[in-house]
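Here's a structure for you.
Shown here: the complex without one of its protein chains, the others still in place.
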């Protein structure tokens, strides 16, 4: 709310009242709460590490697991390096195609994060847009959007994602290339998660709509889209950010689940979920490393993001302070 | 009151109609139904005839009307994979899913309430912290990973519990049950835990939060001041007041438990509706997909409707309430 005041304030001492953004952040309650919570710091560190590893995957992986030319069948089914049968450079062993598990996990992490973030972006845009429209204009449009949201909310996201996937496959044929598959999953996730954004944004907008500054903006002749995006939207960034963080974890889980169920990413371009699905076959035969490491990576990533989201929600919730 | 009732019913009907429309659109437009029915070497003329006999050339509105009529009569068409009526297939699989959902909910309620109460009353103990940590894991980890972990631990390593299927079942009329055999009961344990873990976490957190809130309220303080025993306060007043929303949520969640069983059933090869649905997605068996979608929608709508109506009977303020949001 204070940011709004700053924008409106023309006073010369505004400079003094609002130092640099960084300083403002460092002095904020958010930062304090972060420094006080060891769990949040740990989760943040793990998340950062995962993002870093995912980003650096092409440079730090010993192998590109998506390039079939680099897979050597003769190196298949090797255990991790600390096992007597392990072979360098396969630190975490290899799978049945000679794919280096470490590289596959790093690339899988990258893919899972990309799909997750794209899914969050798509659902965010969709949800915020519809929420703004519904809340600002109200009336029949609002009723329509919110009814659709109600209907949608009756279904778990995974069910919607599966249906979207199945319908797309029936319509376009199943010979989609990997990029189209990724796009399909992103769209499935986007369509599954927009409702919470829409509801949150809508309720905030309905509150803001009646406020003086919006009326004032309307009076000076600003158009509705401008008012919505420039003035109303900034007020809902907090809750939207919380939803986005939690939804990132959900999106990653959804992608992994789709891949695990066999309708996600193919085995030639494995995400963490696909790796777990294929590795699951070797659970009984003692080749545990094929499933264990992707599982640990996925669990760590999701847990860290969830913790971060939890903390963020509490920290941004004035009722709990 | 009556107006509200009618409006609620109308809303439920609208929801079902919209889902029905989606289901119909899937059924009709996702892939060519004729291609799915005939053998690969069927000549074009024969295909045209089938197209006509199925009414695929009629106006879309008429087709939707026919589809809706069929659905209302319980006819969801023929599965492309099994060449059998979808209704029969779903009915055959339903007991497995319902029994699993029931056990999972039971597990979630008992364990969740116990852990929640403990966490609220003994907030600082190690055990409470452990419960909190478990709840975090339960909420965060993907269901399939938990299932695999349980299988690895209890089936592969220890060999205590079966890793797949329902074990021996007993058929009573049209219902097959796993409750009456030892192997059936053993087979229920791991899938129920996997499926119920998330709800358990939810309930545990809810019980804890509600208990803490209630314990802060005036009437509890008053009760304490009156000299009631701690036990009476905790269990006679605090817990009792907590349980109502908890049980309501468990009821509301029953629908999502049924829907979530898709994943659990796949991991444990549980022969229920969810596994049927996943196989349908993999094999693009649209009639099963659309029927399942409608079924889940119907379950959700019914549960919500019942809860809504019961509330209004109790609390007049809600009769005209608009949907509040978080």
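Every chain is named by a letter (A and B) in the order it is written, and numbering of its residues begins at 1.
Assume a contact is a pair of C-beta atoms (placed from the backbone, for glycine too) under 8 Å apart; a residue touches a chain by one contact, two chains touch by 3 or more.
One rule holds for everything that comes next: contacts and distances are computed from a predicted model.
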From "Beta-ketoacyl-ACP synthase", "Glutathione-binding protein GsiB", "Monosaccharide ABC transporter membrane protein (CUT2 family)" or "SpoVR family protein", the UniProt protein name for the chain not displayed is "Glutathione-binding protein GsiB"
Using the document's definition of touch, tell me which of B:84, B:110, B:125 or B:217 contacts the absent chain. B:84
Which is it among A:42, A:68 or A:225 that touches the chain not included here? A:68
Cross-chain touch to the chain not pictured, restricted to A:143, A:215 or A:285, is A:285
Residue ranges of chain A at the interface with the undisplayed chain: 67-69, 71-74, 76-77, 96-98, 153, 156-158, 173-175, 177-178, 193, 195-196, 243, 246-247, 249-250, 253-254, 257, 266-268, 280-287
Missing-partner contacts on chain B, residue numbers: 37-42, 46, 49-50, 53-54, 78, 81-85, 89, 92-93, 102, 139, 143, 155-156, 159, 162-165, 167, 170, 172, 177, 179-180, 183, 198, 202, 206, 241, 243-253, 256, 260, 268-269, 271, 276, 279, 282-284, 306-308, 310-311, 313-315, 318, 324-326
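In this text, only the chains that are shown with their structure count from here on.
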Measuring centre to centre with CA averages, how many angstrom lie between chain A and chain B? 25
Of chain A, residues touching chain B in the complex: 146-148, 150-151, 154-156, 158-159, 162-163, 165-167, 169-171, 174, 196, 199-200, 202-203, 249, 253, 256-257, 260-263, 273, 276, 280, 283-284, 288, 291, 295, 298-299, 302-303, 306-307
Listed in rising order, the residues of chain B that touch chain A in the complex are 11, 14-15, 18-19, 26, 29-31, 136-137, 139-145, 148-149, 151-152, 156, 255-256, 259-260, 262-263, 266, 277-278, 280-282, 284, 286, 289, 293, 296-297, 300-301, 304, 323, 325-326
